[in-house]
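Only one protein chain is missing; all other protein chains are in place.
Up next is chain A:
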Amino acid sequence: MPDGQSLDITITVNGEARTVVVDTRTTLLDALRDRLHLSGTKKGCGLGQCGACTVLLDGRRIVSCLTFAVMAEGKAVTTIEGLAQDGSLHPLQAAFVEHDAFQCGYCTPGQIMSAAGLLSEGRNGTDDEIRDLMSGNICRCGAYTNILAAIRDVLPRESGR
């Protein structure tokens, strides 16, 4: 943007320190997609209302379209590209394949990152709670049954209540 202020920031992205020049108003989503060429994170609405752009910031899930890149300075961002380790899929990714938990796939990175957030935030829960926690991620193809089944497979069961 012409009148914004440019800054050099360093973000640890998927375990690697990355320096990018951003405008103060550049969203984390645009920084990831346009500057770092990590196009796995999707833009569905740009309004914080669909969840397609979900990534983890220091292990907590956020919508990257409503987060300024500068807010991630010095923090650790995990995107869908950083989930698989040593060439093998993260259990959530494997479960999504196993359960056919997508159709067009456009919401999938956000769904998986949102579920990864549930894991790293130490959530477990009943099916109802998972549904509630996942309700910020729209799947217009309506693959919810399989998405929830995939997450259910990986998330620890709630230990009694």
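Here is the rule we go by: a contact is a pair of C-beta atoms (placed from the backbone, for glycine too) under 8 Å apart; a residue touches a chain by one contact, two chains touch by 3 or more; residues count from 1.
One rule holds for everything that comes next: contacts and distances are computed from a predicted model.
Taken from the listed names "Bacitracin transport system permease protein", "Electron transfer flavoprotein subunit beta", "Xanthine dehydrogenase molybdopterin binding subunit" or "DNA-directed DNA polymerase", the protein name that UniProt assigns to the chain not shown is "Xanthine dehydrogenase molybdopterin binding subunit". By the touch definition given at the top, chain A reaches the unshown chain through residues 1-2, 33, 37-47, 49-50, 52, 79-81, 83-84, 89, 93-94, 96-97, 100, 102-109, 112, 131-132, 134-148.
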